[in-house]
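One protein chain omitted, others in place.
Coming up: chain A.
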């Protein structure tokens, strides 16, 4: 099917975009369109107006510093994936982005759009959540910084208010002796995952485990972050940590997988990701 009719604005600056959104109650921001346009074509969404931010060049930014990676609202998945600077500061971003859809979709879809879309099966929300990142939002009243914990509210629901535009997302840098890994299982390459996990492991000076966290996708309404430091212990008992996750989660069944299968698969992937993250941490500690 084709999208229903809608009003259209193509602002060239953020201020113009905020004004256009304020003037069109119920209007939606159009970024990469890789989630919104299918929803329009399937007539699952019929907003009165679209505010197309693709011409607002000031949002097309990718900044990397010691503190982390700040991704502007128009930075496409592909650009962030290719950035050597971003991968050096926070390697988990590239590791996760490789699992997001296909290259042609990543050429258009944006990182911030993916966060705003808040699909429970999407990779980037779990990455932002496990890293404790933030989203910067702008409205005619000003700006605010929303921590990942508060940002994801439910399936396809985030904390942005009706007149707000997400300007950027901040992914904190990997601290010293900290490694990460991403693992997921999908029916077909490039599909949304049945379940997936981003793991982050930190070692102490003595190379014993001091922190282990996972961010899960596909098993709850919002990204689920679990602190597995105690379950894994300082020696890094990854099977025990995975058993803890299996006991702790309550995934839903759907046509693709039963709840039991999802739970089992989540355990397997968690163990694998934690092991890989610990190996990565060790490599980084020795560098």
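Methods note: contacts are C-beta pairs under 8 Å (C-beta built on N, C-alpha and C of every residue); 3 or more make two chains touch, one makes a residue touch a chain; residues count from 1.
The criterion applied here is as follows: contacts and distances are computed from a predicted model.
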Hidden subunit of the complex - UniProt protein name among "Sulfide dehydrogenase (Flavocytochrome c) cytochrome c subunit", "Sarcosine oxidase subunit beta", "(2Fe-2S)-binding protein" or "Branched-chain amino acid ABC transporter permease": "(2Fe-2S)-binding protein"
Given A:38, A:65, A:155 or A:176, the one touching the chain that is not displayed: A:38
Contact with the hidden chain (one of A:45, A:105 or A:173): A:105
Option from A:132, A:172, A:190 or A:233 whose C-beta touches the chain left out: A:190
Hidden partner chain, residues of chain A it touches: 1-8, 10, 30, 33-34, 37-38, 40-42, 50, 52, 54, 78, 101-105, 107-108, 189-190
